[in-house]
Each structure stands twice: as structure tokens, then as C-alpha cells.
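Below is one structure, written out as C-alpha cells; the observations come after it.
Only one protein chain is missing from this complex, and each of the others stays in its spot.
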Amino acid sequence: MSSFLFYTVNGLVLGSTYALTSIGYSMVYGILELVNFTHSTVYMVGAYLFYILAVVAGLPMWAAFLLAVFMTGLIGVLYERLTLRPLRVRHQPKFAMLICTIGTSIVLQNIFFLTMGSETHQYPSLFEGHYLRVGGFNITAVQLVIIVATAVLLLAFTLFINHTRVGMAMQACAQDGEAAGLMGISVDNIVSLTFFIGSAMAAVAGVMGCMSYRSVDISIGTAIGTKTFASTVLGGIGVFYGGVVGGLVIGLTEVYTAAYLGSNYRNIPAFLILILILFLKPNGLFGKKTLKKV
Amino acid sequence: MQRNKRFFDLKRILPLLLAAAMYAAPLAITNQYVLRVCVYVSIYSILACSLNLISGVCGQVSMGHAAFYGVGAYTSALIALSFGLPWPICLLAAGVLSALVGLLIGTPALRLQGGYLVICTVGFNELVRLILLNWVSVTRGPMGLTNIPRPRFFGVAIHSGRQYLYLSMTLLLIVYITLRNILHSRFGRNLRAIKEDETAAETMGIRVHREKVTAFAIAAGFAGMAGSMLAHYMLYINPNLFIGDFSTTILSMVVLGGMGSMPGSVAAATLLTVIPEALRELDRYRMLIYGLMLICMMLGKNIPWDTTPLGRAAARLRGRVKIARESEHGGKD
Partner (left out) sequence: MERLKVQDICKSFGGLTAVSNVSFQVEAGQIVSIIGPNGAGKTTVFNLLTGFYTCDAGSILLDGRPIENLPPSQYVKEGVARTFQNLRVFPAMTVLENVLIGYQSKIEYGWADAILRTPRLREQERAAREAAMEILERLKLSAFAGERCAGLPYGLQKKLEIARALVCSPRLLLLDEPAAGLNPQETAELADFVHGLPEQGFTILLIEHDMSLVMDISNYIYVMDYGRVISEGIPEQVQKDPKVIEAYIGQGGIRHASEG
């Protein structure tokens, strides 16, 4: 029983990082109908920036965290401006943007590869040495912090999206960008904001994920990429809380699979779930059905 | 009229000349490394051309092509290793099994639109990699399959780089001609119509989903054959050869060469194989340059084939031929 609790906490931690990252996917897909392959790399970028600021530059943790999150947000805005907006403005087909996001992803990954190397670095953590002992297992303090922080962040995000003018403008753009544009909403600014928030959230997820694993390397983005897709699709693309539920489900399944079936199989359920949900209910658990227009 | 006639003939003779040149060229290559790169160019061309059928011509963007390549490679290698069957049979089996997997996955997947299809194929690719990696009793997991037998013809094993090049080139030629013939038939037209407007295509009596799935299965089958070629050339395969990143590379070949253009796919496959090889010196920066290249390619706007420099040249050539042919046609009426 206590082992189950232990795995559940681990699953929730993992799920939290998926959930936070999935928001970025969901928002971008909602507005641009684009599968953003750069997004999972941004998760790695956020984690690394924190590492560079906190360990290499020696900033205090809180400052390094805030700065890393902010900078990652800016990187999100920047790559959208430089590589996606020109295509969007010229009404280029979606796959052109898609390949562009893949290119950006490769570039970002290699910038960090060239500067930081491909080796695994030890990652700083919070509240070292503090843990809760449940049965024979240790639940670390940082794990609990991650779960609580995720919950708070998601709550704040929900309030923002539903109760502020900007948040509602974002929703309007997601529903019908053209109409929103006609109503005087600056779609370009909203898109920038979307990339900022999405990337910043991914950075938070990246930092927290690495804190819980105590290590960082340049492949962590690729590792979570498809799993975060899976979370997003499971919940329904464009439905934020859906992505959150999806993230938690995928995180938990992954940990349980690793625990009870063997860690070789840990990555398989995410893809099985992804493919099954696409075949059975492509709009996800919480997505709405759309009527085909003729 | 005379002049036009000559043009028309040129168009018929040109491919033959090209093919002849293609077959003569390996005789002039003595460098083993160059031969090796050429074999890879042929294999990647098969992959790019086949993906072009479904993604370029029909507009169904798939990022899981490497999975079929892998299924083919493993099928072929396993059949050869466990039953000792001759390579042509392995090749065929690889093609058929990959096509069947394509059919199985394509039937539900091709009901999905745009981004969803992309995600689904990415997931599928990853799933195949994980299966190859974890089904150790059959695939030997990360160790991969070794000692794959070389293809034999009339009791003689294919050995030299040049022989392999002839073999892979012939396979490419067969695949290329098959795909070209499909493009020039009602099926090619239908696939293009589906890319443009599914609803209108359906109204015109095209069974959209069936056509898409068929094209997908054909593409998967050819990718499987390319996999078989690879397996019996490298004599060693492991799951890392068939990861999603490689699917991305194949897709970027299709995009670079122009969506829907088979010669473009071959040209782009050549470029994207040769350039990274040329960049080996800058090994550390290779992927960075590749990433930048992808972005520049897209921003440089080369989406409709006719607007790429290559495409424009081809369009001019085609335009000349067409004018020639039409005036000839007019003469007949």
C-alpha cells in the first residue's frame, strides 16, 4: 500500500510536468492549429537556463528561477516572430510551419549541445535532505512542492484565461482567429503572448522535472515530447484542463507501468494511449465535436 | 512542326539517356566511400519518393515513415536469418508486411485531419521503435541484428560497393517508375484532387478514404523495401536507425524537393545525404546547420514546387515540351 502511495506521488510529479508542458501545446494548437515540435525542446531550454544561472553564474535560486522562466518565455516569443510569423502572414500551408518548428527545435538543441556538452549534469534541488517517510519509501519535500506549485499555477492560469480581458481575447482567438481579428483583437500580440506563457510554463515544468530527477541533459526535451503530445491529445487539444488531466493520467500510467511491469515498458503506454485515443475519440476526452462544413 | 516533333522525341529519349548515364556512372567511381554515399542516396530516394506519394501528392503529412522502413528492415533481416530465404523473397516480404502495417495503421489514422495525423504518425513511429527496442526475444533489442546475409544471385553473393550500388539503383528505378506511373494515372489525379479539396473530390465520386489508405500502404510498402535494402547492405541494424528524427529527415526531403514532385524528391534526397556528408568535417555543427537549413528552406518559401529554383527550371522545360506537344496535337486535329 505504501509502495502504491509512493508510486502515485512519483506519477503525480511526472504528470505535473506533462500537464504544465501540455498547456503550451494546447494553446498553440488552439490558435494556430499547429503541432509545435519546438515546445518540448523549450522544456529542456528552461531547465538548462536555470542550471546555467543558478550553478554556473551562481545566482540565488529564486532569482535564477524567475529569470530562467522569463527568458524562456522570451525565447518562445522570439522563435515565433522569426520563424513562424512570416509564414503565417503569407498564409503558407501548415506543414511549412511544422517543419520550421522541427528546425528550430534542432537548432535550440544543438546550441545547448555545443555550449553545455552532451553529458548529464547534476541539478540543484530544493530542501535537500527533507523527506517524508512512508512505509519503506521516501517522498522528498521537493516532490510535494512540485505538486503544490503545479496546482497553484494551473489555478492561476485558469483564473487568468477566464477572468481577464487578455485571457478571454486568447480564447476568442482560439475559437475563430479571423473573427477575433475583426473585433479589434490584435491576433499577432495574442499569438506572442501565447508563446510567452506556453514557453514559460514549459520552463517551470523543466526546472521542476529536473529538480525531482536531480539531473539534466540535452535529451530531456525529446524524451518528454511525444508523451506531452499524448497528454494533450488525451485531454482534447485546445481544452486546457483536459491537457492537465491527460498529463496526470499519462504520468501515473507511466510510473505504475515502470513499477509493476518493469521499467523497460515505461514509455510504451503513453504511445498506446495516444494512438488509441486518436483512433477512438480524436477530439480527446473533453474535446467538442466539430461539424464538417460543406 | 518538324521542330516540335523533335522536341517530343527528345522527351522520350531523355529518360533513357539519363538511365543509361545512371548505369554507366558507377563504373567511373572507384572510391569506396563515394560508392557508399551513392547507395545511401538510392535508399533515401526510395524513402523520399514513396513518402512523397502520400504526403506530397495527397497532402497527408506523415512523420512516421521511418517506422515502415524499420518494419521492412527487421522483417527482411529476420526472415533471412531464421529461414535462410533468398533476398528477393525477403525484399518482397518486407514490402508486403510493411504495406500491411501501413494498411492497418492508415485505415484509422487517415480519418484524422492535419495536425492530428501528424501527432498520430509521430506516436506510431515511437511505438515501433519501442517495440523493436523491447521485444528482445525477437529483435535482440538495443543490440540489434547482426550477420545479416548479403543478397545472392545465382549463388554469388553481392560484395562490392559497386554491385550494391547497381542493386539499389535498380530498386530505386523500379520504385520510381511505379510511382511515376501511378501519378500519371487516374489515381495520381485523384490523390492530387484529395489534397486540394476533399469534399469536392468526394462529390466527383472519389472514395477519398480508400484512395488515401491505398496510397499510404503503397508508400509504406516501398519504405519497407528500402529497409530491406538497407539491412542487407549494412548487414547490421538496430532500432536507432528508425527513430522519429529520421522520419523528419525524409519529410524534409519531400518538402525540399517540392510536394508532389518525384524528380524533386530524388534531388533533395541526394542533397540532404551529400551535404551532411560534406559537413562531416564540421561534425559538431552538422545538426545545427541542418536545423538552420530546414528553417531557411521553409522561410525561403519553396512550398509549391513551381516556385523552387529547381521547380522553375523543370516547369520551363515542361512548358516547352507541353507547347510542343500541344501544337503537335493541334496539327493532328
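Letters A and B mark the chains in the order given here, with residues in each chain numbered from 1 onward.
Keep this in mind: a residue touches a chain if its C-beta (ideal position, glycine included) is under 8 Å from a C-beta of that chain, and two chains touch if they have at least 3 such contacts.
Since the model is a prediction, treat every value here as computed from it, not as a measurement.
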I'm checking contacts with the chain that's been left out. Which of B:Leu53, B:Ala99, B:Ile148 or B:Ile206 qualifies? B:Ile206
For the chain left out of this view, which of B:Thr30, B:Gln113, B:Ser160 or B:Asn181 touches it? B:Asn181
Spell out, residue by residue, where the missing chain touches subunit B. 178, 181-182, 184-190, 192-193, 196-197, 199-208, 214, 304, 322, 326
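Convention: only the chains that are shown with their structure count from here on.
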Would you mind writing out the residues of subunit B in touch with subunit A in their complex? 55, 61, 108-109, 111-112, 114-116, 118-120, 122-124, 126-127, 130-131, 134, 199, 244, 248, 251-252, 255, 284-285, 287-288, 290-295, 297-299, 301, 303
For subunit A, which residues count as touching subunit B in their complex? 29, 33-35, 83, 86-87, 90, 92-100, 102-107, 109-111, 113-114, 226, 229-230, 233, 237, 264-265, 267-268, 271-272, 274-275, 278-279, 282, 294
